[in-house]
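Take this structure first; my questions come after.
A single protein chain has been omitted from the complex, and every remaining protein chain is retained in its original position.
Here is chain A:
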Amino acid sequence: MELLDANLELKEIQKLQGHTDRVWSLAWNPATAAADVPSVFASCSGDKTVRIWEESPSTRSWDCKAVLEETHTRTVRSCAWSPSGKLLATASFDATTAIWENVGGDFECVSTLEGHENEVKSVSWNASGSLLATCGRDKTVWIWEVMPGNEFDCIQVLQGHTQDVKMVQWHPTMDMLFSCSYDNTVKVWWSEDADGDWSCVQTLGESNNGHSSTVWSLAFNAKGDKLVTCSDDLSLKIWEADIIRMQSGDGYAPWNHMCTLSGYHDRTVFSVHWSRDGIIASGAADDAVRLFVESKDGSMNGPTYQLLLKKEKAHDMDVNSVQWFPGEKRLLASASDDGTIKIWELASLA
């Protein structure tokens, strides 16, 4: 793969300050991925606020356009834009999920989703924006239906995890939901019929080559036929499934372990994200950001993955979140316990 041969570096473009506590998560607005649109992303923090950052076309740098405050009463742990980019969902330790709408430049909280018994840790929209999922320390995953007029109805509460659920993520093309947990497993939730009940159709646990400690995050490749998970067990795992078979309506196709990347991280890996062009970024508790790519080594066992580069001391403290820009440019945003966000560009060494 030509990426491995090129001399690449992760160049720091900008360091964004503003949050007054650790930054847990960030999310690029998908509607701002086009080249002629100023890119926007949201960040959320232990300071109980959410900040919206927008790229200035003249200076090519990001400025804080809005601070969403006085709504959540505890840490805001995660944020996610709807596929249209019109709504932002924020999940908080105050046990609520807030839905915000951009009304003429100002963000208004148009709905508050209640129901979780304690901290909500993650929120995710499905590909069409018709469903929302949340999860939390109460061990449950909630599926909400998006109704007209910014109404959200809980259609089901999914039980199954035996501990704190850290993250939920919808599959990029199908209505299949993934959750990962302090119970060391990843669960796949699916509903066979459009109006049917959702159930856990697969658990990726230690018995099928799964992680041996808390799974913090997961991400899909662009095609949706591969999945990467990261864990407190210091490894990344790649999984694959016969998505084509599933998309053709042939029933559920299970996810199989493809490979484990171990020996690269020496502290908890909190975040993973897969770029459009196949680069996996990881953010870890050793303050570093690492990039991995597939390498076709010509062996009979199929592709393996290797380290493309390691950015040591990417931040002064733990890296909590890494997110690739969804557009053409090879930009990566990272969020840290040090209260800052950094924008990086993956570029050839000059």
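Methods note: contacts are C-beta pairs under 8 Å (C-beta built on N, C-alpha and C of every residue); 3 or more make two chains touch, one makes a residue touch a chain; residues count from 1.
The criterion applied here is as follows: contacts and distances are computed from a predicted model.
Per the UniProt record, the chain missing from the shown structure is "MIP18 family-like domain-containing protein", taken from the list "Ribosomal RNA-processing protein 42", "MIP18 family-like domain-containing protein", "SCNNG protein" or "phenylalanine--tRNA ligase".
Of the candidate positions A:Ala285, A:Leu308, A:Leu331 or A:Leu346, contact with the hidden chain is made by A:Ala285.
The missing chain, though absent from the display, is touched by one residue of A:Gly46, A:Gly210, A:Gly283 or A:Pro326; that residue is A:Gly46. Summary of contacts with the chain left out: across A:His19, A:Arg51, A:His116 or A:Arg137, the touching residue is A:Arg137.
Contact with the chain that does not appear here is found for just one residue of A:Tyr182, A:Phe292, A:Phe325 or A:Trp344, A:Tyr182. In the complete complex, the residue from A:Thr75, A:Thr134, A:Gln169 or A:Gln202 that touches the missing chain is A:Thr75. Take chain A: the residues that touch the chain left off the picture are 22, 46, 74-75, 77, 93, 118-119, 121, 137, 164, 166, 182, 213-214, 232, 267, 285-287, 316-318, 337-338.
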